[in-house]
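A protein chain is absent from this complex, but the other protein chains hold their places.
After this line comes subunit A, so read on.
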Amino acid sequence: METGLVIGIVTAFWFFVGAVLPIILQFFLWRSPNKGIYQIMLILTAVCCYIFWLTAYLCQLNPLFGPQLSVDMIRFMQQEWWNDQSV
């Protein structure tokens, strides 16, 4: 998976939640007294969750140091996660 693809998908999702849905609500719920509340909730959720995800993603893009693992753990991970049977 490419970095750009991941960012694109997630951004598109939160853009839909935070920008497209409120516009849809503007026309479908235009009579409801709670329409404004729904719109604010959607926009704020999208903004908060997107910032949170983006920060977590970007901070791992170019890490300056790596994890320090015990030798047992590395052996285990190499066998189970990365299918390296040589260790």
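One rule holds in what follows: contacts are C-beta pairs under 8 Å (C-beta built on N, C-alpha and C of every residue); 3 or more make two chains touch, one makes a residue touch a chain; residues count from 1.
Just so we're on the same page, contacts and distances are computed from a predicted model.
When the listed names "Integrator complex subunit 4", "AP-2 complex subunit alpha", "Cytochrome c oxidase subunit 3" or "V-type proton ATPase subunit a" are checked against UniProt, the chain not shown comes out as "V-type proton ATPase subunit a". The missing chain lies against subunit A, touching residues 1-3, 5-6, 10, 33-37, 39-41, 44-45, 48-49, 51-53, 55-75, 77-78, 81-82, 84, 86-87.
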